[in-house]
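All protein chains of the complex are present and in place, except for one that has been dropped.
Our next item is subunit A:
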Amino acid sequence: MGGDLKDGRIVIVGASLAGLRAAEKLREEGFTGSLTVVGDEPHPPYDRPPLSKQVLLGQAAPRSTGLPMRLDPQVDWRLGVRATGLDPIGKRVLLADGEPLPYDRLLIATGTRARPWPNPQEAALDGVFTLRTREDATGLAERLAAGPRRVLVIGGGFTGSEIASACRERGLDVTVTERGPAPLIGALGGTLSKLAAAMHRNHGVDLRCGVTVTALRGDAAGRFTGADLSDGSRLEADVCVAALGAVRNVEWLAEAGLAAGPRGIACDAGCRAFNMYGIVTDDVFVAGDVSRFPHPLFGYQLLSLEHWGNAVAQAEVAAHNMVSPGPLRRPHLALPTFWSTQFGLNIKSVGVPTFSDQVVIAQGTLEERRLAMVYGYQGRVTAAVTVNMAKSLEYYQHLIETAAPFPPAPGASDRPLAAEVPIPSDVPDPKGLSHGPTVALTGHLPDRRLTVVPTAG
């Protein structure tokens, strides 16, 4: 083998953002061999973030979010075809229909799917949705346009909050239930979750925290009519959206001998998959939401990210490394970054906010709904979140990348007094939440099992 890395057969499993950008990058890097992309959805690659925003607001059609190509990657598209297995010795991808696909190098970019409501009969009620696919968005947008009396959103993570925001903007009554103490707390910690809760309530959301939905109810015709809550109350609603986070699409790899599990497929910084013995492969690569990869800025813990920007950046690194010999390969070191638009606020994050013990508000205030919050872990800056202050984010990104001391030095802050008083970051155990963090630390950090006692100011 060895041969010419720019030639041969490359198969990409996963036809969404990471799969498309990897295919383009392979051609940009001079790959001239055969390129096949397999996707279980029948659609060409499409963008998902607008599905919980423009599409639910009725400003864009669900079918309109097809992703533009940077260049035509000259791909044999196998769409609507599910990959059912991987034979790593015979180097073949098994398909639900058709002959197995032989490969020289494989990229796995199968992403995630919405975590369904756990009771299948209740989940099948007419009017109960999840939101991940174009079909989900089509169905939900139609129901919202029909003017339901009330919408129930289960889970106060980013997706649930964006859905609630869209409902209120359409003038619809909406209830959000969250098992944890506040929305977004799993991703942003205690202080910003209080702002999130205030935004929900100020915009007229019936926000119920510390409760769970114990049952969904339907009528004789199988239509969703409401829900029972753990506090004993009952709720009447016409539409329900389960926004309970994501499940990684790894089941098809059960027999493949890879380090694949509920948190994703473990890979090295060069996007090469580990097998189940922890030995790195050299012909199977991973990118996007389905990957778990080590990051030196966060204790070399494996990170699982559900971020648009990570899918693009990691796909490009994987593609480069698939057609480059060892010494020319690159590490995927991009910092996690994401955004959310809800209740008129633009929330952006860089770094890993859950990798923190303290925070300071470095610029702005909660009252202004305009601020930059900096997260620290053991005296070093590890993350920053801006609310309506996106232009500041790049500066804090630099602090994270250079492991700058926390609290940030004067000059990094317009309110030196505030920066002198770090407050606990109050990141809860995700097990207690309805929503998952979209950045998950999946390594071992022994000291995080201890109670953090803030030092006296």
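Note that in this section a contact is a pair of C-beta atoms (placed from the backbone, for glycine too) under 8 Å apart; a residue touches a chain by one contact, two chains touch by 3 or more; residues count from 1.
Everything below uses one rule, namely that contacts and distances are computed from a predicted model.
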Answering from "Fe-S cluster assembly protein SufD", "3-oxoacyl-ACP synthase", "L-lactate dehydrogenase complex protein LldE" or "Ferredoxin": the UniProt protein name of the missing subunit is "Ferredoxin"
Given A:Thr84, A:Ser324 or A:Asn346, the correct residue touching the omitted chain is A:Asn346
Out of A:Met69, A:Val211, A:Leu333 or A:Ile423, which touches the unshown chain? A:Met69
Decide which residue listed in A:Phe158, A:Phe298, A:Phe338 or A:Phe406 touches the omitted chain of the complex. A:Phe338
Going by the contact rule already stated, which one of A:Gly8, A:Gly33, A:Gly309 or A:Pro331 would touch the omitted chain in the full complex? A:Gly309
Touching residues on subunit A - with respect to the absent chain: 20, 44-45, 47, 49-50, 53-54, 57, 59-61, 64-70, 72, 74-77, 79, 307-309, 312, 337-339, 341, 343-346, 348, 370, 388, 390-391, 393-394
